[in-house]
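Quick one: the structure is below, and I'll ask about it shortly.
One protein chain omitted, others in place.
Per-chain residue numbering starts at 1, and chain names A and B are given in the order in which the chains are listed.
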Amino acid sequence: MSFDPTVAEADRHDQAPAAGRAVRIGVGGPVGSGKTALVAALCRALADVDLAVVTNDIYTTEDAEFLRRAGVLDPARIEAVRTGCCPHTAIRDDITANLDAVDSLAERFPGLRLVIIESGGDNLTAVFSRGLVDHQIFVVDVAGGDKVPRKGGPGVTTADLLVINKTDLAPLVGADLGVMSGDAHRVRNGLPVVLQSLVDTPDAPAVAGWVRDRL
Amino acid sequence: MSVLAMLLADSRFPGGGHVHSGGLEEAAARGLLRAEADLPPFLTARLRTAGLLAAVFAAASAHAAGSPRGDGVWDVLDAELDARTPSAAARYASRVQGKAFARAVGVMVVPSVDGDCGSTLRAVLAATPRPHHAIVLGVAAGSVAGAARVAAYLAVSGPASAAVRLLGLDPLWVNGVVAGMVDEVEAVAGEAVRWAGCAPAELPAPSSPGLDLLAEEHERHHREEVRLFVS
């Protein structure tokens, strides 16, 4: 396969992870596209799965407290990675801090089946290294403009799943969902696309189902 | 300078270095380091204290890796470096970086002085599962001089790069500052090389009270407010 992340190509890294280790799924996408909300929704929807989260976003005890109060996830199951102002470096070029975080969670929870790694908000070229995740989801949102899928970039074109988020906002921002969906399917050569609104479906059933199929 | 040492000193080497600012983030967050003129004195003093310590232990570790040795040497070097690092936050940062570095080195096939960096690295990790950064660097660098140079250079280049990212300083100017320190970096590396074969207990122990206090507060602040670097 080509290792050039700018080449749109079906991901052939779908083999099962090494025996006994948790499946690692990356969630990337631009700032404000709804990555954290999607991760929270997945935690709720996959409450029966032994899972943990690594966040590369700016993260404080306040965030941990929010998640705890919301009953989404025990803070002990969240590892925050500090990225030295370079979120894309931490998920792609130098993944050691994230690998250490995954290791810490695996040591703490030996039965772990799934680790969701949320990237810091970045641009359309930021993808996860295959050395860090087994599968990746790229999240864009309707409010970011309906030209985003057409622009492409490695995130949109090569992610294993593209999520077009906040579809409930389409009428408000004048975005054409038909255009977005059509462009997305065209640039992705058959890779799956999900259009969703966490307002309408707070537990992200389509994405949660896709994740379950990867376990 | 060997190509191997250049690889280890490259900021693109995936050894976890980009998330460490060497105290610069805490200084910047407190407004103690704001402008371009503040950077050279910080880098010079850091080189002569923490940089010298790192270079000395990297050189000693490279020397140990290339010598017939007893099993206890990695334990001894680890304990001696601990004793020279009174700040718990600084020890933590060094070990986080050491583990990350060991991961990156562990997957490389490195022709080192004993012909097999892998077995030496395994011995280090068996003695100290989270080794200090300087000690892993010494094992990987393949030569005493290379280890000392890379450690001294990283003590400066890491915070310099953090200054570009945190303060938006002109990267060309910052690069010029680092280039202007070449002689000082060489001098520190040279001093480290001279100590490499000495008994670990006798190795230099330069202190850096200011860096220690910045490191401690950085770690404490991270729990309440935003800090983007590990150290």
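The rule we apply is simple: a contact is a pair of C-beta atoms (placed from the backbone, for glycine too) under 8 Å apart; a residue touches a chain by one contact, two chains touch by 3 or more.
Everything that follows uses one rule, which is that contacts and distances are computed from a predicted model.
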### Message
Since a chain is absent, check the UniProt entry for it and pick the matching name: "Urease accessory protein UreD", "Biotin-dependent carboxyltransferase family protein", "Amino acid ABC transporter permease" or "Aldehyde dehydrogenase iron-sulfur subunit".
### Response
"Urease accessory protein UreD"
### Task
From the touch rule at the top of the page, work out which displayed chains the omitted chain touches.
B
### Message
Of the residues B:S61, B:S87, B:S143 or B:S157, I need the one that contacts the missing chain.
### Response
B:S87
### Task
With the full complex in mind, choose from B:A5, B:V19, B:L166 or B:L214 the residue touching the hidden chain.
B:L214
### Task
May I ask which residue of B:A50, B:A64 or B:V193 touches the chain that does not appear here?
B:A50
### Interface residues of chain B (partner: the chain not displayed)
23, 27, 30, 32-33, 41-42, 44-46, 48-50, 79-80, 82-89, 91, 201, 204-214, 216-217, 219-220
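By our rule, only the chains that are shown with their structure count from here on.
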### Sites on chain A touched by chain B in the complex
58, 60-61, 81-86, 89-90, 93-97, 99-100
### Query
How about chain B: which of its residues touch chain A in the complex?
12-21, 96, 99-101, 103-104, 162, 165-166, 222-230
